[in-house]
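All protein chains but one are shown in place.
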Amino acid sequence: MRDVPDPPLRPWSPPEYEVDADGKVVGARPGEPNHWGRWGDNDQLGTANLFSAERVAAAARLVRRGKRFALGLPIGGIATPGHYRGAPLHLYNFAAGDGVLAGGLGGEAYQVSDDYLVMALQASTQLDGFGHVGAEHTLYNGYWAGLVTSSLGAQRLGIHHLANGLAGRGVLLDVARHAGVGHLEPGYAIGPSELAGTAAAQRVEIAPGDVLLVRTGHLGWWLGLDREGKAAVGADEPGMSTRAIPWLADHDVAMLALDTTALEVRPPEPDAPFLTFHVAALRDLGLLLGELFELDELATDCANDGVYEGFFVAAPMPVVGGSGSPLNPLVFK
Amino acid sequence: MRDVPDPPLRPWSPPEYEVDADGKVVGARPGEPNHWGRWGDNDQLGTANLFSAERVAAAARLVRRGKRFALGLPIGGIATPGHYRGAPLHLYNFAAGDGVLAGGLGGEAYQVSDDYLVMALQASTQLDGFGHVGAEHTLYNGYWAGLVTSSLGAQRLGIHHLANGLAGRGVLLDVARHAGVGHLEPGYAIGPSELAGTAAAQRVEIAPGDVLLVRTGHLGWWLGLDREGKAAVGADEPGMSTRAIPWLADHDVAMLALDTTALEVRPPEPDAPFLTFHVAALRDLGLLLGELFELDELATDCANDGVYEGFFVAAPMPVVGGSGSPLNPLVFK
Amino acid sequence: MRDVPDPPLRPWSPPEYEVDADGKVVGARPGEPNHWGRWGDNDQLGTANLFSAERVAAAARLVRRGKRFALGLPIGGIATPGHYRGAPLHLYNFAAGDGVLAGGLGGEAYQVSDDYLVMALQASTQLDGFGHVGAEHTLYNGYWAGLVTSSLGAQRLGIHHLANGLAGRGVLLDVARHAGVGHLEPGYAIGPSELAGTAAAQRVEIAPGDVLLVRTGHLGWWLGLDREGKAAVGADEPGMSTRAIPWLADHDVAMLALDTTALEVRPPEPDAPFLTFHVAALRDLGLLLGELFELDELATDCANDGVYEGFFVAAPMPVVGGSGSPLNPLVFK
Partner (left out) sequence: MRDVPDPPLRPWSPPEYEVDADGKVVGARPGEPNHWGRWGDNDQLGTANLFSAERVAAAARLVRRGKRFALGLPIGGIATPGHYRGAPLHLYNFAAGDGVLAGGLGGEAYQVSDDYLVMALQASTQLDGFGHVGAEHTLYNGYWAGLVTSSLGAQRLGIHHLANGLAGRGVLLDVARHAGVGHLEPGYAIGPSELAGTAAAQRVEIAPGDVLLVRTGHLGWWLGLDREGKAAVGADEPGMSTRAIPWLADHDVAMLALDTTALEVRPPEPDAPFLTFHVAALRDLGLLLGELFELDELATDCANDGVYEGFFVAAPMPVVGGSGSPLNPLVFK
């Protein structure tokens, strides 16, 4: 058989910390700003705590026309950008057509279909769980990264904790439109001034508990490229700068979602290697992050009526111990 | 190798109909009542057409307290009832804990998790697509069952057509509570009198476009059984009687969901073999059907405050050409 | 949601034939040459019938040095050429390392690993089953193509019928070396003269029941290309010409395998659209076909000692009703 070289190894020394009976790394300290302990030492919801009943009720009153926008990408049928995760695999276990051939289930009388999906939970429009990215062996609220294993899944911070639904005021920040472009260029970093500037131009004020839908235009543009065009772009994208973190914390934002694959700007900024934003958001702030949101149709509507807010509703799949979930978020205006 | 007997075969004769360029079986006729053609000859949405903007806006106004209820079963961790589909398989591709061992992705600096799900789209709380069940080689609106194949999926009536979101007034009909029992017995058939009687007792009126959440109590009861108890129950369940079909049509219900596996009563009623209800609902009426909805927590709340309505929101996964979708429906009160 | 256009449809008329209780298309006729009926009307083994006990015993006597060559490509870790099938997905359900983190199965005492594979059965080195390709709605021996459905799998001609093992005299025909090149160019068609000429030059005679391992050098060359090189090659490959079919039939070859993805030359010859060879071989002759065989190491050994024959042994996975199987064939010299 063809030789398969063994991967190189490095020596390994055990870490120097202990993990307590709550699953916390003893002595671990988050970055600043952070929300560790804000909602209790055993909190696993992070900024989902901001979706209070009062805010949900208020956000529901934003539904005026009754128009709804689904932000989820089709699964299958189209390519999704820059993904090491591979395309979802959609397979029929039995198909109604088989019944026409007398080779179906359902006998003579019925034709029945039933299908499977094999899918990376983050391979399309999705929500990050708090087990998705950590640093210094810690996750949100000081939980140990070692709690997430293939054998037992995420023993804490599983995505199912968020499955009670994400609902609140959704605000579209159309940064691309504000910048006067169809889409922001790959590498374009979105910091506090872009967020604040766009909000001001849109005459919308960001309030605690808001869901920010930040539009770069990248996804729609990318989907329209041909194969060579996509190859030329590679994994580069516009996205969030770590400079936006304090602003997001100051405004007590509940969720941040972009129309890009990785949410963070790529290539990353010189002083912030890739995943720095994820760590600051997921681990330190417990901030809900959404990726690959389709925002173009919503953006057109908002530009037309000048209303950039609506009732945002999303329900992650209750995958017990999962590190993320596909999402088909809805915005009602 | 151990002998594997070939399955028995029967002779096969080709069907006698033609299929036109729209994918319709020429000359096919639905059962009565039906909605074929009601929303156009090429309609693929069925009763989802009833979720008009006006109704959505009105339903959103039912959000008073801002309390939300997620109706989706956990995926993994618990058994689901009576399923030939097998349990969802949740596998980590990489786990944050691997980083503690220097055997992770993310290098020294980060610990990263990423997981997969292998799942029958209807193996947990779910929405039936219109490709799921047909009869006489036809599906909803006269589309040919042969349009659903493993090669091409559902070329018409794919679940992605419903992914723009199901939203409207949700009404809980707590048939079990109305009957004064913790759960209806397997085999108990719910007909028009049970629906109407429960609605009357709850002082709630069913209006066009409503989502009916019919509680049998079966799911919660079943989940509490031990392995022997579950084996004794088998696939039997309370559920819908075909006698309810005209009532559902008369009231122009948009969606019907139960806390059972199959929605139909099992064992089936003597005059209606299993799947008769599915055919009358899915194929003839184009009626949205939901299964394995968790209704107990919502039911307790409704019993407490006497309010049996709320804003129902559910967003199917946009699986292109799928025959069903997992669902984590939300009800806001 | 982003609009997903419905696929175009054509009208459909039912076929004009009947299918009998044996699963045969009444009145179907194979191409020429063919083996329909040669081993009985209900034969599902095709040329695997040629692996008689006598031939197996004779072939085993070809083991002289005791050296073995495994012809299977690694699964994972390397790309495989030109495949619509997607790479196999290898996922750990639990990993021994998890036990180091107390997050494993096996408790304190043991560290246990267990892994899954999600794989197209023909995504790597593989054997075609007779359900893989048909024409005029027929498969080998006149079985109806309609017997293969997602619901019931291959009700006849499933790959499990071949799982009793393929064993016989294996003969390497190193066409590339005979042509004096490292690898044959994409589009190079191998006909009877190339086969006969190579055999003559190697002083090896092809006998009934032989397994022909035809080396183009393509796979090894392709694997050494960089990403751009691979993209430039695309799906083009050297491979079999349909002109070789009568020669293969005349010599009563039991199996034919190449070091290419599709076995047939691509682009196809002008008079033979892609899959013509597959139909003539699989459907008409019931000839066993192997693809993506790694032949380079074996070829080097044969060139060194001048012995181009050995004991070929391969055991397909007994996937009941499968249309193909991964294979890790061995040649003993």
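As written, the chains take the letters A, B and C, and residue 1 is the first residue of each chain.
Keep in mind that, in the parts below, a residue touches a chain if its C-beta (ideal position, glycine included) is under 8 Å from a C-beta of that chain, and two chains touch if they have at least 3 such contacts.
Worth saying up front: this structure is predicted, and the values here are computed from it rather than measured.
> Among the options C:Ala79, C:Leu117, C:Ala200 or C:Ala231, which residue touches the chain absent from this view?
C:Leu117
> Among A:Leu152, A:Ile206, A:Leu219 or A:Ala244, which residue is in touch with the absent chain?
A:Leu152
> Can you tell me which of B:Leu9, B:Val25, B:Val56 or B:Ala70 touches the chain that was removed from the display?
Missing-chain contact among the listed residues: B:Ala70.
> Tell me which residue among C:Met1, C:Val148 or C:Ala299 touches the hidden chain in the full complex.
C:Val148
> Please give every residue of subunit A in contact with the chain that is not shown.
1, 4, 6-7, 9-23, 89, 91-93, 95, 97-98, 100-101, 103, 116, 118, 144, 146-147, 149-150, 152, 155-156, 160, 163-164, 318, 320
> Would you write out the residues of subunit C that touch the absent chain, in ascending order?
So the residues of subunit C touching the missing chain come out as 10, 12, 15, 52-58, 60-61, 63-68, 70, 72-78, 85, 88, 90-93, 95-102, 106, 109-122, 129, 131-135, 137, 139, 144-150, 153-154, 160, 163-165, 167, 273, 275, 278-279, 311, 313-324, 326, 328-330, 332.
> Residue by residue, what part of subunit B touches the chain that was omitted?
Listed in rising order, the touching residues are 1-2, 4, 70-74, 77-78, 86-87, 89, 91-95, 98-99, 101-105, 118, 146-152, 155, 223, 294, 297, 328.
The rule is simple: only the chains that are shown with their structure count from here on.
> Quick check on subunit A against subunit B: do more than half of the interface residue numbers occur in both copies, making it same, or fewer, making it different?
same
> So, what's the distance in Å between the C-alpha centres of subunit C and subunit B?
Inter-chain centre distance comes to 42 Å.
> Could you tell me the distance, in whole angstrom, between the mean C-alpha positions of subunit A and subunit C?
Between these chains, centre-to-centre, one finds 42 Å.
> How many angstrom lie between the CA centroids of subunit A and subunit B, rounded to a whole number?
Distance between chain centres, rounded to whole Å: 26 Å.
> Multi-chain contacts only, two chains or more: what residues does subunit C have there?
1, 4, 89, 91-93, 95, 98, 101, 103, 118, 146-147, 149-150, 152, 155 - these are the residues of subunit C that touch more than one other chain.
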